[in-house]
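Heads up, one of the protein chains got dropped from this complex, but the rest are sitting where they should.
== chain A ==
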């Protein structure tokens, strides 16, 4: 589904140039759950941002089911993003001024889904995520685990082909962290492709494949046999 070739990304400041991605090649199959690991500053978040069309690389190619995404203009990028991708962040990134329901509804509004349909979809996912009694609450009134559930619900409500998760358990204690990882696994089992950046080997163990980055290069790739069999 995803074919990334020779991706390069350089951050420039007045004094220094930092190469964040240095000729990355990466293929992700449909329905795969891929973890990206590596030390701080290795480029994993940059890679995720590029995959999510939030950042532009200097060169290389990024194909998503035969569509070359790097050639798209800003408008096409945001259209592509809202139709095909969902995001889960370490810091949840919910809008503080909106309720749980409204936060989840937001991507549907941008996708121009009619109001009644929106209501149905949001209620469905709220039920699935087990946060029905929280739908009128504001993010600050929820625990970290609950906030991340909302964030996952928001990522899934548009039924994206690809979910990008950036350290989804980084701000959670282990029990809430596990809950979220199980949620992602369930999601993956229903066919959604997931790419996750993580520091935690425990979290990575939930995925099919683990890719290690260092200084902007892919230094190793590991297949998680337990999970891969399921995929095959």
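By definition in this document, contacts are C-beta pairs under 8 Å (C-beta built on N, C-alpha and C of every residue); 3 or more make two chains touch, one makes a residue touch a chain; residues count from 1.
We adopt the following convention: contacts and distances are computed from a predicted model.
This complex has a chain not shown, and the name its UniProt record holds, of "Carbon-monoxide dehydrogenase small subunit", "NADH-quinone oxidoreductase subunit H", "Duplicated orphan permease" or "Tryptophan synthase alpha chain", is "Duplicated orphan permease". Per the touch definition above, the residue from A:44, A:81, A:161 or A:176 contacting the chain not shown is A:81. Across the entire complex, the residue among A:8, A:55 or A:215 in touch with the chain not shown is A:55. Along chain A, the points of touch with the absent chain fall at residues 49, 52, 54-55, 74-75, 78-79, 81-83, 87, 89, 91, 93-98, 102, 105-107, 109-111, 154.
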